[in-house]
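Only a single protein chain was left out; the remaining protein chains are all shown in position.
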Amino acid sequence: MSAEATTMTMAAALNASLRASMERDSQVLLMGEDIGKLGGVFRITEGLQKDFGEHRVIDTPLAESGIVGTAIGLAVSGYRPVVEIQFDAFVYPAYDQIVTQLAKLHSRTGGTQPLPVTIRIPYGGGIGSPEHHSESPEAVFGHHAGLRLMTASDPHSAYWVMQEAIRSDDPVIVFEPKRRYWMRGEVDTEAAEPLGAARILAEGTDVTLVTYGPLTPVAQTVVTQAAELGISVELVDLLSLNPLGLDLLEESVKRTGRLVIGHEAPTFLGMGAELSARMVERAFYHLEAPIARVGGFHLPYPPSRMEEHYLPDLDRLLDAVEDVMTH
Amino acid sequence: MSAEATTMTMAAALNASLRASMERDSQVLLMGEDIGKLGGVFRITEGLQKDFGEHRVIDTPLAESGIVGTAIGLAVSGYRPVVEIQFDAFVYPAYDQIVTQLAKLHSRTGGTQPLPVTIRIPYGGGIGSPEHHSESPEAVFGHHAGLRLMTASDPHSAYWVMQEAIRSDDPVIVFEPKRRYWMRGEVDTEAAEPLGAARILAEGTDVTLVTYGPLTPVAQTVVTQAAELGISVELVDLLSLNPLGLDLLEESVKRTGRLVIGHEAPTFLGMGAELSARMVERAFYHLEAPIARVGGFHLPYPPSRMEEHYLPDLDRLLDAVEDVMTH
Amino acid sequence: MTQTVSTETEMVQALDAEGNRTPCPEYEDALSTLSADDMRRMYEDMVLLRRFDTQATALQRQGELGLWPPSLGQEAAQIGLGQALRPQDFVFASYREHGVAFARGLQPADLLGVFRGTSHGGWDPQKHRFHTYAIVIGTQTLHATGYAMGMNLQGRVGNQNPERDVATVTCFGDGATSQGDVSEALTFAGAYNAPVLFYCQNNQWAISEPVHTQTSADLYRRGEGFGVPGVRVDGNDVLACWAVAQQALDRVRSAAGPFFIEAYTYRRGPHTTADDPTKYRSGAEVEAWERRDPILRMQRYLHREGIIDEAYETELEERGEQFAAEVREACKAMPDPAPEEMFSHAYREPHPLVEEEKESYLAYLAALDEEADR
Partner (left out) sequence: MTQTVSTETEMVQALDAEGNRTPCPEYEDALSTLSADDMRRMYEDMVLLRRFDTQATALQRQGELGLWPPSLGQEAAQIGLGQALRPQDFVFASYREHGVAFARGLQPADLLGVFRGTSHGGWDPQKHRFHTYAIVIGTQTLHATGYAMGMNLQGRVGNQNPERDVATVTCFGDGATSQGDVSEALTFAGAYNAPVLFYCQNNQWAISEPVHTQTSADLYRRGEGFGVPGVRVDGNDVLACWAVAQQALDRVRSAAGPFFIEAYTYRRGPHTTADDPTKYRSGAEVEAWERRDPILRMQRYLHREGIIDEAYETELEERGEQFAAEVREACKAMPDPAPEEMFSHAYREPHPLVEEEKESYLAYLAALDEEADR
């Protein structure tokens, strides 16, 4: 960490990152519901309208397809719009604009029209919210080519993932782990090294555990607790979900021979399915046990009084780690 | 096959199945764009408006979210709507209604409100169409609990899959392999045996090949050609994509020790990822080689003059079969 | 500052802000059918709704609810509609329609459960002819339109039989009018002449966004271009809301086609208990609307007409307190659902993956318990 490192929440890191992007590039503008005076329901855009004006921090009508569709037009007119979707499941009205237009226009125009649009989606559960406020929809965007997907697991990565997303000339969806918005950590706003698509947060020799976003802090505890049980866990944290940092993961799996994949999204057709299939393709002969996936159940995200049962937690992850060790 | 078996195209089988459903149950009604006088752009509903009237075969405004949303309301009022989406990629404007409403209302009402809605989607490529007319979006619906997904690979299965879908009290999406609409085959409209979620179309001992929908007829040729190369392929055809017929597949894989998965949809986060992950979970110690996936590339579906390169074909499937045999 | 109070003159009104009965040209016939009892019931329902809402807000502050969307200020708009409904009508509403929900026989616990997090709804829509609250903005308008299309197909409208002819109603907010789904609902309703009433409570705000962020046009005219005529009513005047709703519902039941009502009102509380409205609106604006309080207005009118008196008010207040106590009790009595419940209703027919996940999770829980016991 350089001298610039300061401790802040992930929310503050995202706010600082948006601010830095807007200061650096006058073409960056923010759009979304309630992002102006209110600063967004999570206050990620707090103070930005006051400082950059209503023309750069734009409260939009309540229509997600409209928000993304007009962001595309704004990008064609030369801007770099950063769109906030208020909660994960409210992105679905914009699904068509995202997958048939935003993802495909660069290709449709024969590579002539860049679409530097960033879509920010607070995602995941664990904050006691009503229906539609706790989902993890990354997989249903990953299946469509043309989009980049990113996430973060601590304030520092949140800062830099947002920088990278806004700088990209490809459309990027940034999945922000909303239950970590209040997590504090060191942020180095002058860091020189790019974070990469995946990173090793703990080195280990027995089993590789790969997680991303909101589950990574839980996985860090898994590492400690597993150590107490005599299991050495290597923790891989994904910051990019498309493309996936498969090379780093492959090396890790080849070293440990065992893999546990954790995410909040439902296991069925989730990111873990792709990770498992890829590792089988790349590291089959190194695998000493079946790959284990720990994820949400194949159910609608439940009412909040049941979410502790739905969400993968320390116990379930640890259980899976122990399980693959007994094979 | 009983005495009732007759030879017809898949289009005719689907038409006959819709007709039989409407005759059996007066609550069944059809909705969609151009399904009335025109009989749908693929003529699947040909003649049905003439015979059942404009109140049971309803031409709708050009708005997919509206079609699915009003179908939900019609179901609440007691009907069993069967909705036609004109082409695969035109389902996306209805994505929100399908995944946040149709899929979740039964659960939201504590199991009191059945939602017997069938959504028919002609899917897949290979017919030389413009953009958005050749996609295979099954995976992005499979990730959401509450929906059943089905497909068919020949006229007979098309007839019976549609029967089962319309009879189901759960919402069902039927993916109709549009490039097989003109495929002819025996249809037994009096068949007694249910087809099941998966079926073995060819028994084999060396390698299991699993496909579904439009690719299954290609896979049948793979079986023959592989036999000429001395490879005995067991072909598993999936008729249900959610739930998946995993028990049958597991047994097959345990017998053969090798698995190739083929589908038209992009490999990345496609149905093959889930199938691979499940088989690793269930049959790891029986696997003699890495599981191979053959699917679409991580690209927007290309202009039709390139689609032969995009779509998995006989050669690519055969190549994968040979490949897993050499491991 | 937004001048949200200024358009009073364009609205249908029967009681002015001081509770004076004003002439209400097209609705006098309907209004004349209201008995003293009818009007007292409207007043009562508004008072009890407000008491409920205050109690629910308090329960949220005490941690018994995760969140609460208050109906404060919208009592007239909700109760006016609620009382105009007939038993056979069917309502598809969003998350703030507590007054309409009560009119359909929902119990406090039904509504509280959604925000306590014990359920996403859970009541039988058919039993109350009131669908579960919609949270994704605007989706319910399409369900209502489809239901109404079904009523058309089943010949359940236009029989000149007020006991049988069915009106379908959908409630939504000013913000919701921007959603494509709401426009598509207007499209389908217009195209099929569906017997559906679009009931828009323009409470001036969609969270922090004033209505002019959504549109520069008058909301009650939104439907015209789709073939759905509309009217604006003073949403803080329960008599006017009732009269306009009653007439519109009759129209809809008679198969004359869809209709649109904009009830012009104000959300006096926060959007939800998680919201901080001081960030985006002035105290002066809120006060201006307090002076147009729907309950006060009706109270003044009923007093003046001798329909209620102090004794009645005291008794009503007691009933309110008793109701609040019941609400508190009902809320706290709601148990956390058992984990197996989560697996119960994703599908209606058996689903092997759900079964498998259920069994393995319950086995895992049992193992955890065992471990803990040791």
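Read from first to last, the chains carry the letters A, B and C; within each, the first residue is number 1.
The rule we apply is simple: contacts are C-beta pairs under 8 Å (C-beta built on N, C-alpha and C of every residue); 3 or more make two chains touch, one makes a residue touch a chain.
Note that the structure is predicted; figures quoted are calculated from it, not measured.
Colleague: Which of the chains on display does the removed chain touch in the whole complex?
Modeller: Visible chains that the missing one touches: A, B, C.
Colleague: For the chain that's not shown, point to the residue among C:Glu184, C:Asp234, C:Asp275 or C:Glu357 touching it.
Modeller: C:Glu184
Colleague: Looking at the full complex, which residue from A:Ile72, A:Leu239 or A:Val294 touches the chain that isn't shown here?
Modeller: A:Ile72
Colleague: Tell me which of B:Gly53, B:Gly78, B:Gly196 or B:Pro303 is the one touching the absent chain.
Modeller: Only one listed residue reaches the unshown chain, and that is B:Pro303.
Colleague: Under the stated touch rule, tell me which residues of chain B contact the chain that is not displayed.
Modeller: 33-34, 36-39, 41, 59-63, 65-66, 89-90, 92-93, 128-132, 268, 297-300, 302-307, 309-310, 315-316, 319
Colleague: Suppose we count only contacts with the excluded chain; which residues of chain C make the list?
Modeller: 177-181, 183-184, 187, 190-191, 193, 212-218, 221-227
Colleague: List the residues of chain A that touch the chain left out of this view.
Modeller: Missing-chain contacts on chain A: residues 29, 55, 60-61, 63, 65-66, 68-79, 93, 96-97, 100-101, 104-114, 145-146, 148, 168-170, 242-244, 246-247.
In the analysis below, only the chains that are shown with their structure count from here on.
Colleague: Quick check for you: compute each chain's CA centroid and the global CA centroid, then name the chain with the smallest gap between them.
Modeller: Here the chain at the core of the arrangement is A.
Colleague: Starting from the Cα centroid of chain B, hunt down the chain whose centroid lies farthest away.
Modeller: Result for max centroid distance from chain B is chain C.
Colleague: Please tell me the distance, in whole Å, between the geometric centres of chain A and chain C computed from their C-alpha atoms.
Modeller: One centre to the other, that is 36 Å.
Colleague: What is the distance in Å between the mean C-alpha positions of chain B and chain C?
Modeller: Distance between chain centres, rounded to whole Å: 41 Å.
Colleague: Multi-chain contacts in chain A: which residues touch at least two other chains?
Modeller: 65, 89, 92-93, 131-132, 268, 297-300
Colleague: Of all residues in chain C, which are in touch with two or more distinct other chains?
Modeller: Only 119-120, 136, 180-181, 346, 351, 353-354 qualify.
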